[in-house]
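Would you mind keeping the following structure in view while I ask a few things?
Here the complex is missing a single protein chain, while all its other protein chains stay put.
Chains here go by letter, A and B, matching the order in which they are written, and residues are numbered from 1 within each.
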Amino acid sequence: MTLALEQAPVEVLAATKRRGALGKLLANKAALFGLFIVVTCLFCAVFAYWIMPYDPIKPNYALVRKPASALHWLGTDELGRDILSRMILGARTSLSAGFVSAGIAVFLGSFFGVLAGYMGGAVDVIISRVADALLATPFLIVAIVLATFLGPSLINAMIAIGLAAAPVFTRLARSQVLDIKATDYVESARALGFKDWRIIIHHIVPNIAAPLIVQATLTMAQAITAEASLSFLGLGEQPPIPSWGAMLNSAKSYLTQAPGMSLWPGLAIFLSVLGFNLVGDALRDALDPRQE
Amino acid sequence: MKTGFLIAGALMLATTTASAQTLRIGLVDDPDLLDPAPGKSFVGRIVFQSLCDKLVDTSPELKIVPRLALSWETTEDGRVITFKLRDGVTFQDGEKFDAASVKFNIERDKTMPESIRKSELASVDSVEVIDPLTVRFNLKKPDASLLATLTDRAGMMVAPEAAKQAGAKFGLNPVCSGPYKFVERVQQDHITLERNPNYWNAKAYFFDKIVFRTIPDSTARLASLRSGDLDVAERIEPTDVKEIEAQKDLKVVSATSLGYQGLTVNVANGSASKAAVGQDKRVRQALSLAIDRQGLMDAVFDGQFTPGIQAVPPVSPFYSDKFPTPPRDVEKAKSLLKAAGVEHPVINVIYTSSSRIQRVAEVIQAMAADAGIELKLISTEFATQIQEQTDGNFETSLIGWSGRPDPDGNIYSFYVCGGGLNDGHYCNKNVDAILNETRLTTDLAARKALYEKFDAIALDELPIIYLYFDKYIWGMTAKLQGFVAHPDGMIRLENVKLAQ
Partner (left out) sequence: MSAMLPYVVRRVLTALPTIAIFACFVFLLQKLLPGDPVLAMAGEDRDPATLAALRVQYHLNDPLPLQFLRWAGNALRGNLGESLRNHDSVLHLIAQKLPVTLELALLSTLFSVMIGIPAGILAAAKKGSLWDNFARGTALWGVSIPTFWFGIVLIIIVSVNLHLLPASGYAPISEDPWQNIRTMILPAFVLGNAQAGILMRHTRSSMLEVLRQDYVRTARAKGLPELRVVMAHAFRNALAPLVTVTAVLLGQLLAGAVLTEQVFSIPGFGKMLVDAVFNRDYAVVQGVALCTGVGFILLNLLADIAQLLLNPRLRAS
């Protein structure tokens, strides 16, 4: 009986949220557009090797910097490689950077944030001070130093970006937990003698998930741009594997001779970031229980 | 009274506008310390050209020409060089330049804790003042490359009194002997020099101020040149040459560099040298043959740079016609690999990421793949790459050398057993013997013959696989007259002026 009592309120709340959320999401045109973009990028990333028209890696000196044509819809780059193929494969790099970095940031950051908010006391103070210190360090600098330390590679860049973005989630999660700690659910659950970790998993996490998810989409967008910045400095995905940021960086040298080269990766970065942001905004609007 | 002021004012305005010529030069990096003794950077040398005068200089044909030293005599045994110095020269603070100043400078180069000229001047035992205009260098052993060394930082003369007072901080406010004196510096932004009216050849220098600006991004540097915010930009990317030539108000001047870009192989430095490429010269030869050097030039540099397999570029008098750059031969490469018993070697290549080197790396990776060689590209940054080389944590390293006028500067420290720049730990006693002999004579023909003997061994064992020689490409306003391109990449402003 007590079990049912405990779970029922949460489930009812969650169910109402879900129905309303999905409905709202689908009605929002901007969100649909964003979703479309995200799904397209995901599709490219997952099925890259099946849909690429040409080899994205092998240079072809005869075709250096050719403009768009029937054979090469987006033209060729400075080593004669098909830009469209490189863009499709680049989706894999950029999206990995987005998902993995944001994933690291969300889980690591939120874990410590929940810990700090729930435990309070000395644990809270220590975690908050460290998070503040990390937040005070400029994001790109942390990413650069970590990426240099760990060695230039996509994985290390993702770890670096994830670590640099984590403190935001710590703060966010902590403040959300503090809000909820004072509610009746948690008070009564504690009074009933439930273990802390059960309280956290069943009561706290579902209720703080929404803002964290929204922040995560913003972090994903920042991560994609950060990966581009790191390739500018030579850290990040290593050649010859393409990433949109690295493609943009190479194209920068040919802006006046072949402006088309920059257009496509730039557009790809812009659209993917836009897509994530729109989905994030829509999620927030939909999941926010206080919306009419 | 008033008219007097007006006229004076007008005159001042007239003279200042007429003669206030500033030359703005765009550099690729920020120079390190502006002190020739500890100075390490290439761009620092560019600033020194205008800031500090030196004993001797190089001509565009790489001949040694007089500067602060008017003439020199070497004894038969090559162990004593006596220089006769120019009279009437003063440092920028007025102190007189004489033999004692030369002695001071050489000793400073050899003894100052931060000085890295020590190994360059290792052959100098002592410097004697014979009379105010005669100075004698006593050498421990003959050193044919010493004169060439004195055309660079080791031969630059700083003001002794100022140097003594400033100590290690001299570089923050250098007082030197050149046509332009130091005014101010903002790190990573700009360095301003102004005309030294007491320079012995002041009339050959037409600018009043030189401003060196650091703009590392090549596109930004080119943009500044095109927008008119710079008069000269150094090291223009070869792929930008067409764009500059298309502008009526800009022009391009270039010279083949003394320096090379190549793959240094780890043949004996630690466990990484146990890889096939480090142990078997046939693998190295295969790699070298798999690369289409001219194709590399065409693909990455619009054909502007010069392919090469020797340590010195074709412009050097020591370049040997007996060893031309071979064309690509994938079949021979494959058969060499087969003979070596490793048909599909995997070779690590470390390199410092820059857009240019990145492309070179990608292209040679693709070329090597055709011969069955898989190159694993590991991009890193400069400090790490140097560290990895020193520690032996590499199989091959894609790295360059800015080059020295004397071939000794491109070869000695890289090939002798235990050489300071020999990170692959290559060691061959025969090569050591040949290279040591090249230092003993100044006779061009004899040295050339010795270097050919060296080439025969080096090109067979290939501890360094040379790829190409750079070109120094300067972009500048079409109004700049008298700019002479030197293969050492330096900007010499003698007789350079802006047409009106």
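Keep in mind that, in the parts below, a contact is a pair of C-beta atoms (placed from the backbone, for glycine too) under 8 Å apart; a residue touches a chain by one contact, two chains touch by 3 or more.
Small disclaimer: the values here were computed from a predicted structure and weren't measured.
Visitor: Report, in label order, the displayed chains that the undisplayed chain touches.
Guide: A, B
Visitor: Where the complex has a chain not shown, which of B:Lys181, B:Arg195, B:Arg226 or B:Lys471 is the residue touching it?
Guide: B:Arg226
Visitor: Just one of A:Cys41, A:Leu79, A:Leu95 or A:Ala221 touches the chain that is missing; which is it?
Guide: Hidden-chain contact among the options goes to A:Ala221.
Visitor: If I consider the whole complex, including the chain that's not displayed, which of B:Glu381, B:Asp455 or B:Asp488 touches that chain?
Guide: B:Glu381
Visitor: Just one of B:Asp30, B:Asp98 or B:Asp406 touches the chain that is missing; which is it?
Guide: Per the contact definition at the top, the residue touching the missing chain is B:Asp30.
Visitor: Which chain A residues would touch the chain omitted from the figure, given the whole complex?
Guide: The missing chain touches chain A at positions 28, 30, 129-130, 132-142, 144-146, 148-149, 218, 221-222, 224-225, 228-229, 232-233, 245, 248-249, 252, 255-256, 262, 266, 269-274, 277-278, 281, 284, 290, 292.
Visitor: Going by the touch rule given at the top, which residues of chain B touch the chain that is not shown?
Guide: 24, 26, 30, 32-34, 40-42, 113-116, 118-120, 168-169, 171-172, 186-190, 213-217, 219-220, 223-224, 226-230, 381-384, 386-388, 390, 401-402, 420-421
Please note the rule applied: only the chains that are shown with their structure count from here on.
Visitor: Report the inter-chain centroid distance for chain A and chain B in whole angstrom, where each centroid is the mean of the CA atoms.
Guide: About 46 Å, centre to centre.
Visitor: Residues of chain B touching chain A in their complex?
Guide: 218-219, 237, 239-240, 242-243, 295, 298-300, 352-355, 358-359, 361-363, 365-366, 377-381, 384
Visitor: Write out the stretch or stretches of chain A touching chain B in their complex.
Guide: Per the stated touch rule, the residues are 57-59, 61, 64, 78-80, 148, 151-152, 234-235, 238-240, 249-250, 252-257.
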